[in-house]
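Left out: one protein chain. Kept in place: all the others.
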Amino acid sequence: MSTVKHFLRTVVGRAYPRLVGVWREKSWLIFDVLFPLLQVSAYVYIYRAIGAPPEFSGFAILGGATIAYWMNVLWSMASQLYWEKETGNLQLYLLAPTSRMAILLGMALGGLTATTVRAAGVILVGALLFRVPLQVSHGALFLGVFLLTLVALYGLGMLLSSVFLLWGREAWHLSNLFMEPVYLLAGFYFPVRALGLGLALAASVIPITLGLDALRQLLYPQLMENFRVLPVEAEMGVLAGLAVLFVFLARGGLRFFENLARREGRLTLRGQ
Amino acid sequence: MASYDLAVKTEGLTRIFRLRKREARDGAREILALDRVTLEVQRGELFGLLGPNGAGKTTLIKILATLLLPTSGRAYVAGIDVVENPVEVRRHINMVVGGETSGYGLLTVEENLWMFAQFYGIPSREARRRILELLALVGMADRAKTKVYHLSSGMRQKMNIVRGFLTNPEILFLDEPTLGLDVQTARTIREFVRRWLEEHPDRTILLTTHYMHEADELCDRVAIIDRGRILACAAPWELKTALRQEAVFRLRVEGIADAKAALDGMPEIRALAQHAEDGQLLLDLVLASEEALVSVLARLSASGARLAELRKEEPTLEDVFLALVGRKLTEDQDEHS
Partner (left out) sequence: MMRRLREAWQGIKVGTWLGWQIESNWTEPFLFAIYAVIKPVAGVLILVVMYLVVAKDGLANPLFPHVFLGTTFYLYVVNVLSGVSWTVVDDREHYGMLKYVYLAPMHFYGYLLGRGMAKTLLATLSVLVTLLFGVVGLGVRLSLDDPKLLVGALLLGLASLAFYGILLAGVSLLIARHGWVVGDVVAGGLYLLCGTAFPLSLLPWPLRALGLGLPPTHWLEALRRALLGSGLHSELSRLTSAQLLLILVATTALGGALSVGIVGVAERIAVRRGLLDMQTMY
């Protein structure tokens, strides 16, 4: 059994429940598309009330789709290991003679694929409902930025999963904390440059910040001329850097947690 | 397969848990969960660890399964040091904790088991074959396609047990595998374990339990553990024979509230447990010799007790435990975790 094959089997094994979940729980899909869509609609009308050009409705829709990913990263990546610990799965994962990164990767790939279905739903329905101009000028570049953003984002998710594990019960609150404040700082609904260059750059630790900014630049080049944080190429560079950094840190983080937990007896709930 | 004779070997294994301030018990900030445990489990054995709640059974299993570090001492599984080389140990073992389930409710039984098989690098076809075979053995053949959240808790536990055997581990740790199960399911599981080991004579199982019957019925050898210490370790029959020179009696008496107080200080009494039932007092007595019974009865009668029933019994592992520890295995612990 080659190591690579074993790694891949683990990835597929852990991704499977998430993929299967998409069509096994079809009714969830409705909720998962509906909920962001409600928010998106509200923001579209808020913009319309103050006479914003239609591109801003595009921002709102893009933001809503991004929320689907961010929620997935928070609730199904960052909180996941903590939750697996509570249900007793975590110890079984650590017990298995396989790569922990493969398990995290499987979690990420499964969640990412499942969420893409939802995000696509939000964009499609949103664009149709509000007749928003969505015209991609550089298709390949757009796709590249999008994928890079996802890699960095789920890398962050992997890292957070160890951090949240350390945090224990407070992790749940941490996920809650990372909602509205992150929507604000990462500029889910408006060009992040509006926060000022300094803050926008600081917020770039969240991969969504630059990812969204680059996508907006590619969608609405004229409008974004005055609003962009960095040129698209530079933003891609930063995103790539973040991706590598996060995955690397995630690996260290999980190792750190595992050692700590083995020392302190925290891998499972007490008394089990 | 690695070459080793001892499937498990521990030397002076000790584990101390440090508690946070608000968790402190009776002011103590430390719990001695394992106290210099030295054990040897032969390859091919079904070895039992018998002890009450809180004795340290799970702690020992967790250390052997590389999920917990010892505070001091050494442990080898399949001849490999669990502290030095946990990654290597994991290739040889698996573990099932009774009362826990595994996997995701959304998946079917078969899918869940398949997922775990993937983590062990087992090809899908082979995994499927083993899954169906094992499910049939525990009487769940018709449940392969059932989603786990539709299963009863007993069924979930059986599925979890199958997960342990699925990877065909050289050494399998079963931590209270029949915990909380009904009699019938528990029996199915015990039969299954026994049979599996007969068919795989080079495999080793280390099982913990606080049910004495389970240890008696199932295990080749049993170690009795209490408060982190191994008090005895031998085949069940040997442990019981050791008691046979002594005499084990069951008494039912009336008109007395506390026989322990009444019988206090009698050197002939090796061990005594009492337990009130329907206004009577049930006594389990381990005496140094049969002759001692006379003086015990005299003392009881002097305290106002009337004898309602008296039986001499073959010793059980329960009596062994009573003789060793001074209380019954099932007696209420101050520990509830």
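Letters A and B mark the chains as written, and numbering starts fresh at 1 in each.
FYI, a residue touches a chain if its C-beta (ideal position, glycine included) is under 8 Å from a C-beta of that chain, and two chains touch if they have at least 3 such contacts.
Keep in mind it's a predicted model, so treat the numbers as computed, not measured.
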*Omitted-chain contact residue, chosen from A:34, A:120 or A:143*: A:34
*Using the definition of touch stated at the top, determine which of A:133, A:168 or A:181 touches the missing chain.*
A:181
*Which residues does subunit A use to touch the chain missing from this display?*
25, 27-28, 31, 34-35, 38-39, 41-43, 45-52, 56, 87, 170, 173, 176-177, 179-181, 183-184, 188-191, 194-195
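Here, only the chains that are shown with their structure count from here on.
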*Calculate how many whole Å lie between the centre of subunit A and the centre of subunit B, each centre taken as the average of the chain's C-alpha atoms.*
45
*In their complex, what parts of subunit A are in touch with subunit B?*
1, 5-6, 9-10, 12-14, 16-17, 20-21, 24-25, 87-89, 91-98, 103, 262-265, 267-268, 270-272
*Interface residues, subunit B side, partner subunit A - complex*: 15, 17-18, 58-59, 62, 65-69, 87, 90-91, 93-95, 97, 99-104, 106-107, 111, 114-121, 163, 337
